[in-house]
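Complex shown without one protein chain; remaining protein chains in place.
What follows is chain A.
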Amino acid sequence: IPSVSSIVPESCLLIVVGLLVGGLIKGVGEKPPILKSDIFFLFLLPPIILDAGYFLPLRQFTENLGTILIFAVVGTLWNAFFLGGLMYAVCQLGGPGLNHIGLLANLLFGSIISAVDPVAVLAVFEEIHINELLHILVFGESLLNDAVTVVLYHLFEEFATFEQVTIIDIILGFLSFFVVSLGGVLVGVIYGVITAFTSRFTSHIRVIEPLFVFLYSYMAYLSAELFHLSGIMALIAAGVVMRPYVEANISHKSHTTIKYFLKMWSSVSETLIFIFLGVSTVAGHHYWNWTFVISTLFFCLVARVLGVLVLTWFINKFRIVKLTPKDQFIIAYGGLRGAIAFSLGYLLDYKHFGMRDMFLTAIITVIFFTVFVQGMTIRPLVDLLAVKKKQETKHSINEEIHTQFLDHLLTGIEDICGHYGHHHWKDKLNRFNKKYVKKCLIAGERSKEPQLIAFYHKMEMKQAIELVESGGIGKIPSAVSTVSIQNINPKTLPLERVLPALSKDKEEEIRKILRTNLQKTRQRLRSYNRHTLVADPYEEAWNQMLLRRQKARQLEQKMNNYLTVPAHRLDSPTMSRARIGSDPLAYEPKGDSENLPIITIDPASPQSPESVDLMSEEPKGCSGLPPSPEEDEEGLVMRVKEPSSPGTDDVFTPGTGDSPSNQRMLRCLSDPGPRPEPEEEGEPFIPKGQ
């Protein structure tokens, strides 16, 4: 039995909830709240747009920018005029109830209802996982048509108050389109650059980094709206411009914060918008006129289909990857209307537009139809037509190398051909970016970091964190492969591999992350200890261990600085993991460890740094380290006891050390350990955390 959520998209359910809530309020006798336009435009819409803009897949967007612009601008204009004109004709023929609605009013109505709504598109398209091209086309169109909508709306609203509309007015109106859209983009770019520049100096106060992003973006939106420029385009431009520089400057935690806050706010906004739509439907004054509403609906659909067909025919002449009829169908079908149309209609003033209620009713009907009918049926249609779905590509370093290689190759070929194409200009922009812009906007060393290295660091960081976080579950992350450096280059010594030099801040960050997780799991481990610790007979052995550990920790201090030595000895988590993975049997009981109790370290699989517990001094197997005194310790060495109790995850079949030369797992990258405090606490097994 299919669940409700697989048939009905979330937006529909939310509207139904809104209807119920509104009905409830009305039933009680109170007046239900209506979605006021300023609340919508000032508070509910910006988070969604910022979320969309900040995480916009820039590559696909720019590749298809021409197509998107044509759909957004020409398509919306066509829709507006076609619909407005036809509705005027309907009004003239529609009898006394409609006769008084003039051409301008109808054109205004057309411009309100014709814009594809980003909120509705996002809500529905997110769930159907359609391929990236179609997603970016419909979504990009819904974002960029805001400029057209704003211009048309204000234009017709103004004109409706005029006695006469001259040609000059029309021409000025046409020009104002460019002002609105380009002005909006300019405002966004300026604020984006300011944010990027600000983030360059926040290295000492990391906590407020997310604040700058949100604040400046919102200011971009408000500034644009203040001057009647396109706020949506400003917000998108700001997000797109600031993102690469801000991400290079801010800490990992800030990045996570920004991501989660944006997702959270946009979710909340979206939910509220749809619920409010439902409530407003119940609460509002309606004026239902069959002719008007039905013909609006019908012509909306016709206009959309015709527009898409004609424009695609035109666009396909210039596109290399043509849009198939299936694509065209999805694009036409995905033209959903939403709350923006409603709010714009609500903004209409009764004085000039007495038929506002009728307009609102028609708008709501169209919204309901598109969201319910089209929203619900698009998923089965996508399956039926076998439209290509989104491919789950995992971001890998290989892919990045290949993509960059291909980019350079195509640029080269274009240069050889003598054709200044897409790649050529992109390459020029990149070079300009690297030479001038990055130096201004990115702090410190990272301004010179090439993209490949930055990507590599990001991936290493991600893997390190995943590893640390999953260590508590006791499962092997499925991504771990057993391939190690030995498999591809048998001649190398185990520790020959070095990591690109990490900056101090990154190291510090990684250290901090590992340390906090270490602490957390140590606390967890402590509880296990109390339950499973076998007592007395082994106390002495424990004390020996403790003493040795204390000595080891002193040596650790010496080792502390090895992380700041030019990364030669630095071992990346991937490497360690790879080596661990290739040698899951790398733990074997030491000579005197038979006396030690077998502790069930259930969650601490050998891969996690949490299973740092004992520190032994055998320096074997670490040939790459700087020559130090004999008892030199290579940092935290993991020795995991064989899990004895039956309940444990026997993830690794313990065996005797058949691995060559006593391999053990090195955690050189992890922090030097907790501050060495005296052992008197008697926490037997775990070194006391900070």
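In this section, a contact is a pair of C-beta atoms (placed from the backbone, for glycine too) under 8 Å apart; a residue touches a chain by one contact, two chains touch by 3 or more; residues count from 1.
Keep this in mind: contacts and distances are computed from a predicted model.
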So one subunit is absent here. Using its UniProt record, which name fits best from "EF-hand domain-containing protein", "Decaprenyl-diphosphate synthase subunit 1", "VPS33B late endosome and lysosome associated" or "Calcineurin B homologous protein 3"? "Calcineurin B homologous protein 3"
Residue among A:10, A:169 or A:415 that touches the chain left out of view: A:415
Listed residues A:99, A:256, A:377 or A:396, member touching the removed chain: A:396
Among A:100, A:448 or A:462, single out the residue that touches the unshown chain. A:448
It is residues of chain A that touch the chain not shown, namely 320-322, 324, 391-393, 396-399, 401-406, 408-424, 427, 431, 448, 450, 452-453, 456, 481-490, 497-501, 567-568, 572, 574, 578, 582-583, 659
